[in-house]
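Can you read through this structure? Questions will come right after.
And then chain A:
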Amino acid sequence: MPQSRTFESLPFLALVFTAGLLVPQCAHAQESEVTAGSTASITDMAVRIDREIAAGYSKHGIEPASLCSDEDFVRRVYLDLAGRIPTVVERASFIEDVSPDKRLACIDRLLASEDYVQNFTDTFDSILMGRGNRGKVAERKKLWRPYLENVFRNNRPWDQVAREILLARPDSPDQAGAVWYLFERQDNAQAIAEAVAPAFFGIRIDCAQCHDHMIASEIRQQHYWGLVAFFNRSKNQKTDAGPRIGESAIGGFSEFANIHGASSPNILTFYASKTVEEPRPEKDAKQEDIDELYQAPLPPNEPRVPKFSRRTKFVDEILSGHPMFAKAFVNRVWAQLMGRGIVHPFDQMDSMHDPSHPELLDGLANDFIATGYDVRNLIQGIVASRAYQLSSIRPQGVDDPALFAWSIERSLTAEQLARSIQIALQQRVENDHPMLPELRERMPDVMPETIVTDVGDTLFLANNPKMHQVILEGSQKDGLIARLALQADPKGAIDDLFIAILGRHPDDAESEAVLEFIQRSGTADSFEGKISRWQNVVWAVLTSAEFRFNH
Partner candidate 1 sequence: MRVVKHTETNGRGRHECGSPEHRVHRRLFLQGSMASGLASVASFNGLFSIPALAEETKKQGKKCILLWLCGAPSQFEMWDPKPGTITGGPFGAISTSIPGIQISQLMPRCATIMDKLAVVRSMSTEPNEHFQGVDVLTRGEKPRPPFTRPILGSVVAQQLGQLDSPVPQFVLLDPCPEGNEFKSFKAGNWAGWLGAQYGPVRSGGEYSIPDILRPEALSEMDHEDRESLRKFLSRKFENDRRSEAAAGYNAAFERVQGLMSCAPLFDLEKLPQADRQRYGLGAFAQHALQARHLIENGSTFVMVANGMPWDNHVFQHEMHQMLVPELDNVLFQLITDLELRGMLQDTLVIAMGEFGRTPWLNEARGRDHYSKAWSLAMAGGGIRGGVVVGETDPLGFEITQNAIDNRRLFATIFKALGIDPQEQYDLPDLPTFHRVEGDAQPIQEILLG
Partner candidate 2 sequence: MQKTLTRTHDFKLPTAILGACLLQDENELIAACMDGVYRVEIGAKKHQRIGTHESYVSSAVYLAQQQAIVTAGYDGKLKWHSAMDNGLLREEKVHGFWSWDMALSPDQRYLASVTGQYMAGDYKYSPAGETEPSVKVLNAADGQLVHALPHVPSVQSVVFSHDSQWVAAGNLMGEVRVWEVASGKQVGSFQSKDFTSWGIIKSHCYLGGIFAMEFSPDNNEIIVCGMGDMRDPMAGNGKQLWQRWNWREAKMTAQTLDKQSGEGLMEALVLHPAGESFVMGGRLRGGDWNAALFDLASGERIGSIKSGFRITQMFFNSKGELIVVGGQGQPGKEADGKFPDFGRVEIYAIGS
């Protein structure tokens, strides 16, 4: 591939050199001189990514897309990190910035922002808890959300977070919310197991409930029931200190039957890990729940802890050091930022779904471990890579998205959409906008396997009263529509419109189309008439595909 095409974008060129990257002029070249140190710096990660991804291009003999423009970059990185499009001012200051490392600086700034905290909290809340259970909104808000916010605000190591969530025995108040993950599942150990496997290990075990996985045969029925067993002695308790997860020292022994009727004991075991030994009582033998089976009394309000605690065993012996743990996280964050996982779908990392770039996945997972499960560092590394910063225009003749040869389009999540609409119309954001609950319900997808637009989505955008209300709000003082209607020069207004909503200038055809629309009909003369016209224009731009996707 001709090297001259690699650095079309001056800012990136500058970035590469000023960031001190020892990347040769071709970002995908094999002969990188970077040697991975014991701590993987962002730049190490970015280099690793670009090296491995470029190796894929070479192998398939393709040319990737060019580097994306600053306009594209600023919109993309704001959506990915801050969960919204940039304001007009944020956009302009980035574009006008002439400093050579402005992309890295922008990434740093966003990762340090509260927007980042809220955005990642939203995503992880959806991934870990789902969007439902509206009955529990209050508790989630009070306990779970602050916990997640704290995780991202303080960049807490992911291994510790996972441990806190799955052990669910908070030893400080800022961990209290972690119990909600198990608590909300209301003692349903199967529901817990089915949620834990994809969330922390990147595999789905639902299929293995009744028999060994039909296709990914390494996922066995005993893994399903073993994972269930680690949680089947746990029981929700309401204490004065808040919700807690108690655990019994006895019980939880059963047999599971496969479809052929053969039964097996539910020993404490899990996929790609070991078996935790625990003596099984004789069948029908009665176990006594005596005090001696529990640790000496905890502080008041805390449930007692069995001396042999299955949850403790799980976090100490299964979770800790599990070969899938770091990979699952890395793959998911990759999928979130890159449009698909290195293993796709991101939560089916089984023998049926090979990684597109196995060395990259291993390398990033090792880097992640080496940095002490530093979440922000991982994100930074991915976003700083050239692969992330490619144009979203698919090169001719290239059609396999698993090569990451162009930036894969992604739908805005409900939260990103609600925030971005507000930014476009008001230049400010209210996190709990009235349209959000319905939008979440109607467009629940987060990192879907494939992008699907249902007619319901478009009906929402076309007719939903809350959507209509948002347009009306944008027509009030300081709103985009009011500002456009007040502008004497329609051409200037059209330019402002495109910048505010799409983050770019209109081309001639677009400009003409909008102008014709505005100038049509006599009502345009009155202010109300103008407002009404601009409302329709703003709606049309907001609901165009360009706004709907991150590209």
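Regarding candidate selection, all candidates are chains of the complex that A comes from, given by their letters.
For the reader, a short list of remarks on this structure follows.
FYI, a contact is a pair of C-beta atoms (placed from the backbone, for glycine too) under 8 Å apart; a residue touches a chain by one contact, two chains touch by 3 or more; residues count from 1.
All figures in this text were calculated on a predicted structure; none of them were measured in a lab.
Note on this complex: chain A touches candidate 1; the remaining options among 1 or 2 do not touch it here. Residues 126, 130-135, 185, 191, 195, 204, 206-207, 209-211, 213-216, 259, 345, 347-348, 352-354, 392-394, 400, 402, 409, 411, 441-442, 444-446, 448-460, 462-465, 468, 509-510, 513-514, 517, 532, 536-537, 539-541, 543-546, 548-549, 551 of chain A are the ones touching candidate 1 in the complex.
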